[in-house]
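Each remark here refers to the structure printed beneath this line.
Of the protein chains in this complex, one is absent; all others appear in place.
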Amino acid sequence: MKGSGALLDIAVIGAGRIGRIHARNVALHPRARLVGVTDPDARAAAGVAQALGSEVISLDDAFGAKAVLICSPTPTHAGYIERAATAGQAVFCEKPVDLDATRVRDCLEVVRRAGVPLMVGFNRRFDPSFASLRRRLEQGEIGTLEMLTITSRDPSPPPATYAAQSGGIFRDMAIHDLDMARFLLREEPTKVYAVGSSLVDPEIGRAGDYDTAAITLKTASGAICQIGNSRRATYGYDQRIELHGSVGLLRAGNATATTVEAAGSGGFRTDTALPFFLERYAAAYQAELDAFIAAVLDGTPAAPTGEDGLRALLLADAATESARTGLPVRV
Amino acid sequence: MKGSGALLDIAVIGAGRIGRIHARNVALHPRARLVGVTDPDARAAAGVAQALGSEVISLDDAFGAKAVLICSPTPTHAGYIERAATAGQAVFCEKPVDLDATRVRDCLEVVRRAGVPLMVGFNRRFDPSFASLRRRLEQGEIGTLEMLTITSRDPSPPPATYAAQSGGIFRDMAIHDLDMARFLLREEPTKVYAVGSSLVDPEIGRAGDYDTAAITLKTASGAICQIGNSRRATYGYDQRIELHGSVGLLRAGNATATTVEAAGSGGFRTDTALPFFLERYAAAYQAELDAFIAAVLDGTPAAPTGEDGLRALLLADAATESARTGLPVRV
Amino acid sequence: MKGSGALLDIAVIGAGRIGRIHARNVALHPRARLVGVTDPDARAAAGVAQALGSEVISLDDAFGAKAVLICSPTPTHAGYIERAATAGQAVFCEKPVDLDATRVRDCLEVVRRAGVPLMVGFNRRFDPSFASLRRRLEQGEIGTLEMLTITSRDPSPPPATYAAQSGGIFRDMAIHDLDMARFLLREEPTKVYAVGSSLVDPEIGRAGDYDTAAITLKTASGAICQIGNSRRATYGYDQRIELHGSVGLLRAGNATATTVEAAGSGGFRTDTALPFFLERYAAAYQAELDAFIAAVLDGTPAAPTGEDGLRALLLADAATESARTGLPVRV
Partner (left out) sequence: MKGSGALLDIAVIGAGRIGRIHARNVALHPRARLVGVTDPDARAAAGVAQALGSEVISLDDAFGAKAVLICSPTPTHAGYIERAATAGQAVFCEKPVDLDATRVRDCLEVVRRAGVPLMVGFNRRFDPSFASLRRRLEQGEIGTLEMLTITSRDPSPPPATYAAQSGGIFRDMAIHDLDMARFLLREEPTKVYAVGSSLVDPEIGRAGDYDTAAITLKTASGAICQIGNSRRATYGYDQRIELHGSVGLLRAGNATATTVEAAGSGGFRTDTALPFFLERYAAAYQAELDAFIAAVLDGTPAAPTGEDGLRALLLADAATESARTGLPVRV
């Protein structure tokens, strides 16, 4: 169902959970063509390619396409970005660019020199409800933003082994919320305070990480942001944002599969929140791809940028340090 | 983005508003192939075909495909169904089969003899929330259904000229609600009472039709259904259903574009309902097509059936008569 | 906690469920004095009087007070009203004045001649939410009222013996909704259609009454009202009203004991509706008494009037006849 205009040839690197989403969205996109999928796990790549009527390609081939979506494991990101940039490709990379800020800076410098568009996968910016918050805030609907509250809870914890290698809850999970904070505050936080606990899975605690955490950000203008994270939520993937401004409030809540409400002697009951990011952010992933394709084909700005990725990482680093030392950190 | 299994070749007749939706869904469907689009308006057909990377075909070609989706104007439906059935095609037809019950019966007889699957486009049965109501009702969640309330309001009235040719509000608009009533009551209404008024557009009244109406149905077991219709709703397309059973209540409300809520001195405000059927029933149209394709490829039952189409029409006829005579009608 | 202005001396006749509410509200009212409570059941009267620091009085004494609240059984209402009116008392009487319209007319004539204020206990008009609907409708917020939907379900059926003597569901229960319809339509219904079923308690059916019913009203201007009644609601006392107007919608929902919401794997759950009229209409009973006292002390109009009581009864009679004959009734 490709349209009649120019199509962007896109290769997808990585056939895991997130690679599958992006590959499917490319295959369905009226302005793109999925040139193929590559993954060291040949079976995974074949599974994705076959389901989409596409092909398995080599990594080299992937770097030969006009654009590339990098959905491979985190440690490969920076290298792949550099290789793609050097090859002159437009690059979309899942977050994070790298867990090490210095490595990120070096990578972004390569991109800068190559002059190619780079977009980082902070998908939540494209959620219709969250995007609407930003738009309405910019339109002045609630005046000046004074307090921002972000609630972000995963339905269940990852394996403790994953937690250990993920860079910790702040770099792995809260980084999304820190990016949303920047996106909505439209100003850089200057002070970060974080606390963490291990309440959900003791193994996560033994691995040196937290599964329950709170972050407080403050900006130069005095706006305050509170983020609450948990690695569990029995009622679905809990993703809410509230903005308190000088003349009003804006908030976006959870999405549900249906609008059905049931009533009985136990009260009135609605659906749980959608189970996890694949469902909750389905529309966001599509809009994110729209933006990437438009950036390449139409020359619109590619955002969130690599710089956005770096800033969010620096905040996550600060939160990690704050939770460890027990002291606020200036950034 | 076609899968690797067998694909169903589908032709679409009609390139109007509803034809475009179906054509697009076919083009995107992993189990189907859009063989082409036909329409007396060549430009309309070309527009749809081009946008989807498909072709304009002749009406004859359309009747040569394995399956056909009939999205042309109502007066053509019965003839096209018969022609498709005679050609051995699987048939999906937008409601209604015809505005004349005798003509519908004749047509269904042709289909019966041909032995082909026929599915009628009562799309609302496939709305995720309404489908959930039925499923949960069948699972016994609210015991025996005692009262059913259907609210169905269009955002704005059609042109009075359309109203005049449409068969009237009961056959054109309420027929969907009457089908939902049958779908949820799971029992035939035996008595129909309807009242109508012309409050929205005097032209509609002058054309002999209503724009505001209420229907009461009663079944043999004593279940009561109340339907409320209006040709206007300033707050979006208003589509709600409530089931009152012996041990509880189930209801499904309107869908919104976002979950955003804004608060200020005027109170707390959420989005309007989605504007009209294209948005509200987007998922329903997809699920409807899934069901049609599964009926053809997998041999699952094709439903709603032609008989469902006939029954809803007979109820709409009864409502029309009731509103005209001022007396309830037995069916 | 009586204020310093003039106090209205009020006697309460009837120490049953509704008498207790009114007596308590009088005792607490800053502009009234409870002169005493009378009831043929001396123990009941004593119980109420004692709890309120008031006295048991004789029926004769009750008719000697400045004002009287008649909360005794229905068959006594008309006679007591006449006696009170003749004695020059201001009269508040629980609905209905009588189950027989002719008797009501005669009674109202006595009141008219006596020139005393008479107020009939259609408490729902004073519910803060329903009163707000009327006020906002009058202020033009939704333009012209086109459709009115009233949902009114008791938590559980009365004993079948009560149902038999109550005049039937339309005169006993729906009469409140019929009064609300008049209150909000601000125009007299000219046509009544009703259906009823016995689904909740077969005994009620055997007693010749219904426990599940639907009424359709139409006015001269074409406004349509749909009322749905049931003698059961597992989720509390279900009292909702929705107004659909030419430029918008207004609705009022159920009240709950708390705003608490609980979430878990079963979804998000809020309280049941308040259990029954004592809780749901607690504020309405107080506001109703305010209005009665103001009518007497300040000369504001006493409403709802005896005429309102008669009109609602005539609609209930029409609904009863319609359900029996199966035909709509002109009023």
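We call the chains A, B and C, going by the order they appear; numbering starts again at 1 in every chain.
One rule holds in what follows: a residue touches a chain if its C-beta (ideal position, glycine included) is under 8 Å from a C-beta of that chain, and two chains touch if they have at least 3 such contacts.
These numbers come from a predicted model, not from an experiment.
Asker: If you put the missing chain back into the full complex, which of the shown chains would it touch?
Answerer: A, B, C
Asker: Which residue among C:86, C:129 or C:165 touches the omitted chain?
Answerer: The one listed residue touching the chain not shown is C:129.
Asker: So which of A:50, A:86 or A:149 would be touching the chain we can't see?
Answerer: Only one of A:50, A:86 or A:149 touches the chain omitted from view, namely A:149.
Asker: Check each of C:255, C:289, C:302 or C:316 against the chain that is not shown and name the one that touches it.
Answerer: Of the candidates C:255, C:289, C:302 or C:316, C:255 is in touch with the missing chain.
Asker: Which of B:50, B:165, B:234 or B:305 touches the chain that is not shown?
Answerer: Answer from the full complex: B:234 touches the omitted chain.
Asker: On chain A, where is the contact patch with the chain that was removed from view?
Answerer: Contacting residues on chain A, toward the hidden partner: 144, 146-147, 149, 151, 153, 191, 193, 195, 197-200, 212-214, 216, 218, 222-224, 226, 228, 230, 232-235, 238, 244, 246-249, 326-328.
Asker: What does the interface between chain C and the hidden chain look like in terms of residue numbers?
Answerer: Given the touch definition above, chain C has residues 1-4, 24, 27-28, 30, 34, 50-53, 128-129, 132-133, 136, 141-142, 247-255, 257-264 touching the missing chain.
Asker: When the complex is taken as a whole, what residues of chain B touch the one chain not shown?
Answerer: Touch set of chain B with respect to the missing chain: 234-235, 263-272.
Everything below uses one rule, namely that only the chains that are shown with their structure count from here on.
Asker: Could you name all chains that are in contact with chain A and with chain B at the same time?
Answerer: In this structure, the chains that contact chain B and also chain A are C.
Asker: What whole-number Å value describes the gap between the mean CA coordinates of chain A and chain C?
Answerer: 57
Asker: Where does chain A touch two or more other chains at once, residue-wise?
Answerer: 263-264
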